[in-house]
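Structure record follows, encoded as structure tokens.
Note that one protein chain of the assembly has been removed; the remaining protein chains are unaltered in position.
Let's look at subunit A:
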């Protein structure tokens, strides 16, 4: 198990990772490319420093009683997925399970589930659809949230988002400008180039350097999102990736 204090704990629902299928092994779900990308980041981090402690620690959470625990575990090992922990919980206990396991980011394909978690202060995001495996883990940040520090009420997961992005920045900093297995993409939807500049500066002051930046100034997000193919998008609350 990874160093509890230093690892970046990411929880994913088993429903997102595995598709129901006949036989002993589940099919690959939406979250598969994400897990592979997280793994690749860990591999590259350990390549640079075998004693690296700032790694992704993946927790699989099953809230779906439809999926059998034994099949989840055997499927995980069948695909060679590196999972730190399995948590067999229920929908009602989900948030508590996340908190107890020190989860810093919760990923789901279920919007209601993600919202419920986010409202309790745990950083949560929806998984993006990946058509093909990508070369890097692509994390998208919504700049509008960064530039709007004083909205009322302050989103519950704001604090969690800020500390997550600081850790992510530290992780990104282990790699050079090109060839990184982790890409940080900033998108600002409204607001012009000045706003985006403020977002870039704010993120940098938190230790997070951005690789790609897109300032839409009101242009629709959909066409850009389908080009950017993020694995997930972080912003205030939970944001839909299909615009």
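Operating definition for what follows: contacts are C-beta pairs under 8 Å (C-beta built on N, C-alpha and C of every residue); 3 or more make two chains touch, one makes a residue touch a chain; residues count from 1.
Here, contacts and distances are computed from a predicted model.
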item: Omitted chain, identified by the protein name its UniProt record gives, among "5'-nucleotidase, cytosolic IAb", "DNA-directed RNA polymerase", "V-type proton ATPase subunit F" or "Proteasome subunit beta"; value: "5'-nucleotidase, cytosolic IAb"
item: Hidden-chain contact residue, picked from the options A:91, A:129 or A:194; value: A:194
item: Of A:43, A:112 or A:212, the one touching the omitted chain in the full complex; value: A:212
item: In subunit A, positions touching the absent partner; value: 176-178, 183, 185-186, 190-197, 200-201, 209-220, 223-224, 227
